[in-house]
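Heads up, the thing below is written out as structure tokens.
Just one protein chain is left out here, and the rest sit where they should.
Here is chain A:
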Amino acid sequence: MKHRICMVSDFFFPNTGGVESHIFQLSQCLLQRGHKVVVVTHSYGDRVGVRYMTNNLKVYYVPFVVFYNGCVFPTVFGTMALIRYILIREQITIVHGHSAFSTMAHEALIHARAMDLKTVFTDHSLFGFADISSILTNKLLSFTLADINHVICVSHTSKENTVLRACLQPDIVSVIPNAVDSTIFMPDLTRRNPNRIAIVVVSRLVYRKGMDLLAGVIPVICQRHSDVDFLIGGDGPKRIDIEEVRENYQLQDRVRMLGALPHGNVKEVLNEGDIFLNTSLTEAFCIAIVEAACCGLQVVSTRVGGVPEVLPERFILLAEPSVKSLVEALEVAIARQREGSQVPAQQVYDTMKGIYTWENVAKRTEKIYDGIMEMPVLSLAERLERYNKLGFIAGKFFIIVAVVDLLLYWFFEWWVPRKNIDIIPDSFPPQSTGTSTQHMHILQNSAGTKDAADTCKSESREGALYTRRLRPRVGRKGDR
């Protein structure tokens, strides 16, 4: 079965980060598998309208006002008109929202429900239950997910977290881990210095990534081992702390700070090291340790969130989130490195390369899409009943929101009738069974020109820039 999927999130290129590249890579693989995919995000600066990216992935940069942390201002109903227009125009059958932080994803899911479309949501992050912001976000999440068709989480821990936060039935939540491009991340032993041992850290330098732990670990390790160096890639508010430690202990020649790294350079940095250190305090999946393992590094990480699920035990050394425990784990790794008793880089790569692939992610996501298309559409009464269960006051409030949204939808059906909306012809009909190269060919002939002409002043001049090789800079997004 072929689908027409609309990915919605506030976070997309040119913004950089895990969610952004996840949407991009997943969309690319789904396109190659013959589905139609469009991405809807808010505008970035003067990047407004429709753009095309690699393989003619169509991206709507919708002109909504950015409000806080890269999210649009939450109006609930304000996005109805445009999103409905896009969904009808593109004949969307499945709306797929990404990230619990994204206001647009939440709103699009609400509108999609009003339009009786199928909905999927991917949760990329872990949340606590104690502080006020997570209580509010969790309530909102329980509303948008109350009548969702399926939810995807990136790890089992993330699934447990989401099920609790949004009060979901666990069987409508699937676990599909993130992926890495193993053709990029591969070992290159020639870049390593055989006489010294380099510990690599690639991360945003923020509190949540455990930079205070790193600041404690560096002097201890440097004092005990004169042949161990640190290589730190990334930028952020905690950079000052690390630099302070470097000054205090006179480690300028042993601790190299590289600043924010373009994602394309991460591979080179990883390949200069022998041991990868991750000090995160919370992590749903942690793609960084997978990338490091693919490059054949020994991985030392804190035992938090979904991290213990990610790598086979022999590739990773887990530590408690304390300086002492991390130092102990690093000692083990350094000793193994000296003896040469670590798992050989090539062997790690060979094991890892088949595990986390985007093709696999796309296949498993596709299975979910197939499944939900057969699910019955919930009646309005059933939906309202579900909202009502969310809380004495909150439930009533959500019912009002849902009903107003529905009325708004009916209003727009009268104001801008469907028959007046141009339908984009499927550039490759979802029924087609051609290979991906044929799709490319058709695309270049039809959709690329036709679609661009009739919509906005769009052009694909940026498209070429976003080759699959170019991925986000580490250390540039806000601490979400």
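Just so it is clear, a contact is a pair of C-beta atoms (placed from the backbone, for glycine too) under 8 Å apart; a residue touches a chain by one contact, two chains touch by 3 or more; residues count from 1.
The rule we apply is simple: contacts and distances are computed from a predicted model.
Student: According to its UniProt entry, is the unseen chain "Phosphatidylinositol N-acetylglucosaminyltransferase subunit C", "Geranylgeranyl transferase type-2 subunit beta", "Coatomer subunit alpha" or "AP-1 complex subunit gamma"?
Tutor: Its record in UniProt gives the absent chain the protein name "Phosphatidylinositol N-acetylglucosaminyltransferase subunit C".
Student: Decide which residue listed in A:140, A:220, A:260 or A:355 touches the omitted chain of the complex.
Tutor: Of the listed residues, the one touching the omitted chain is A:355.
Student: Which of these touches the unseen chain: A:196, A:224, A:338 or A:367?
Tutor: If we include the chain that is not displayed, A:367 is the one touching it.
Student: Using the document's definition of touch, tell me which of A:212, A:385 or A:426 contacts the absent chain.
Tutor: A:212
Student: Which one touches the absent chain: A:197, A:311 or A:390?
Tutor: For the chain that is not drawn, the touching residue is A:311.
Student: One chain is left out of this view; which of A:48, A:81, A:140 or A:172 touches it in the full complex?
Tutor: A:172
Student: Using the document's contact rule, name the residues of chain A that touch the chain not shown here.
Tutor: 126-130, 150, 155-158, 160-161, 163-164, 170-177, 208, 210, 212-213, 281-282, 284-285, 302, 304-306, 308-312, 320-323, 325, 355-356, 364, 367-368
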